[in-house]
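This is the structure, below, for whatever I ask next.
Excluded from the complex is one protein chain; the other protein chains are retained at their positions.
On to subunit A.
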Amino acid sequence: MPPYEDWNKIDEEEDEELQDASIYEMKRDVILFCIDCSESMLKLYDDPKYEDVQTCHLYTALEAAMQIQKKKIIVGPNDSVGILLFNTTRKSETTRTQGSEIKRNTFLFQPISPLSASTVQEVIQLLDAAREEPGELRKTFPPLTTGRVPMGDVFTSCNWVLRDGAPKTASKRVFLITDEDDPHPAAGSKQLITSARTTLIDLTQAGVAVEPFFISTEEKPFDVSNFYSSVLLPTNLGDEDELQEESSVLPESISISRIEDLLSQMRFHEVPKRSLFSIPFKLGDGFTIGIKGYGLVTEQKKGSYKYFVDLGDRMEVATVRTSYVDEDRQADIDKTKIVYGADLGAGGIADGDEDNEESSGTFGARVVKAGSRPFYTAEEIRSFRTLGLEPGIRLLGFKDRSELRFEDNVKHSQFIYPDEMSYSGSKRTFSALLQTMVKKGKIAIALALTRRNASPVFCALLPQEERNDETGWADPAGFHLIPLPFADDIRMAPIDEAFRASDELKASARAWIDKLVVKNGAYPPDSYPNPALAYHNAQLQASAFREQYDPDSFEDLTEPKVGSMHKRAGKLMKEWKTAIAEDDSASLVIPATTGSKRKADVSVDEAEIKSKYDSGALAKLRVDQLKEFLKSKGQNISGKKAELVERVSDWFDAH
């Protein structure tokens, strides 16, 4: 992100793009970590990663919570997080002004509040202390030794905590972390189960979704059917939880994992699933289904900076207000009165004649007859952009999968999934369409207007079958909506002819490429965290924690693994290099292009320049020769001759 002075200005050209992002920013997200603190969670065992360190489930759970906090604080600075522990005897301090007292044996470690550096640091400090002294967690949160707190009480506490702390409009979720699959085994459990379910329903009624993360170990496997299946809902049927906030049913997937995978499981749920649009998909006249669209790939950018005012005791964000003014009058114009027109053009033609009244208007004004309106209203210009279409996707037909070319891409895709709640029968129709297209190897071409203020685009609908991978992640079934470039976006190839390699040379290249191909590999997004973003965020965190940042601690995972590349293919690459050097093309010179102006012969042999460099006689070359050489090396060609010479010699120094 460049430090533009006017970063905060709303760029009209990007209205559309801004809309896109705002969908995520508009709604706040609240997560309440609800972590079991019982004996088994506190049981110490040797840390699998570090030697001579003891850890426990609670430690891992808190660490995961802290990691999520750290991520959230950057991605959604307005999101709130809280941590509630249950099965602990620690009493909530009454000094906390916030909210009502919660049920016994549940403890509110961090109330729901917007994240700040200190909340994160509080957890970090606790974790650090626990690293030093493994008994620390037990001391801080003494476990309940006799029996367990009824799950109903836990849910009730969650409800109260969320009610007190979470903004009304936010999406609210409880991340339930426990390793106990049967909290109420004894007699009278029927009662407790009923109460657990009732309270859970209360919670859902309040618009809270519960996302359980169950910890399963070899000694203590987690069996959902012991208790939770009768409390929570079965996984698959009726996944409509995203449909209506208020009818948010129980989670569609219950995650049961090893403790080591807890964090990665949480990552899947870190961002609340929100649809970008919910529109009809018209397959034919009178044949329309409902779909929802999701953004599965979107560029994650660095946050933008804000302007702060130093108020002495604190820093306050300045509110940015943009207004539109008529400069001659210095008058603010009410937004509703603004009309829109084309650029009047920059000055150019000399204003020669004074007798022309029409041109007497000052710059940036247009004079017309009284009562006339040469401009459009906001409503009108919106209809120009959409061509009067209503949001929706219109199927145009089907094409072979191979027609979707690599180069037909300008933007990231979106993902669509049927919406049974707007059109009944959408799921079966969608499913049938998907299966048929997969079977036939087809893509669909469609005209899509996804939002009212977007522009219509032609899209390819790429079917995706459901696929489970070994990490427990499932590629969902649905269509990828891939925007196609318009004729306006496509540029012609500027080069249509060049020298080509002989078969021997190709074979030589093939030899080292073969060595570097990962069989069954694919592009692995997960292995490439954005280094620039990570570097920025690390510094941001250090700045917020008032710590010094050590740039050396940063590791860029996107850099090529040159070590193993050389090990595998180094020799073959060298052979290929030699083959190229010996190739006939080495002696060829491209004939000078026949231009209107004849240029001086600037083609200089690299060897010649090298020899000049070696003898320290680079300055004998002409400026255009130096420039030509630098250009061919992709170097900057600006500056005086001395600078060019220096740059050329730098280049040889480096190579």
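Keep this in mind: contacts are C-beta pairs under 8 Å (C-beta built on N, C-alpha and C of every residue); 3 or more make two chains touch, one makes a residue touch a chain; residues count from 1.
In this text, contacts and distances are computed from a predicted model.
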Under which of the names "Large ribosomal subunit protein mL60", "ATP-dependent DNA helicase II subunit 2", "DNA polymerase alpha/delta/epsilon subunit B domain-containing protein" or "Bardet-Biedl syndrome 2 protein homolog" is the non-displayed chain listed in UniProt?
"ATP-dependent DNA helicase II subunit 2"
Just name the one of A:48, A:185 or A:529 that touches the chain not displayed here.
A:529
Given the contact definition stated above, which residue among A:39, A:133, A:326 or A:608 touches the chain not shown here?
A:326
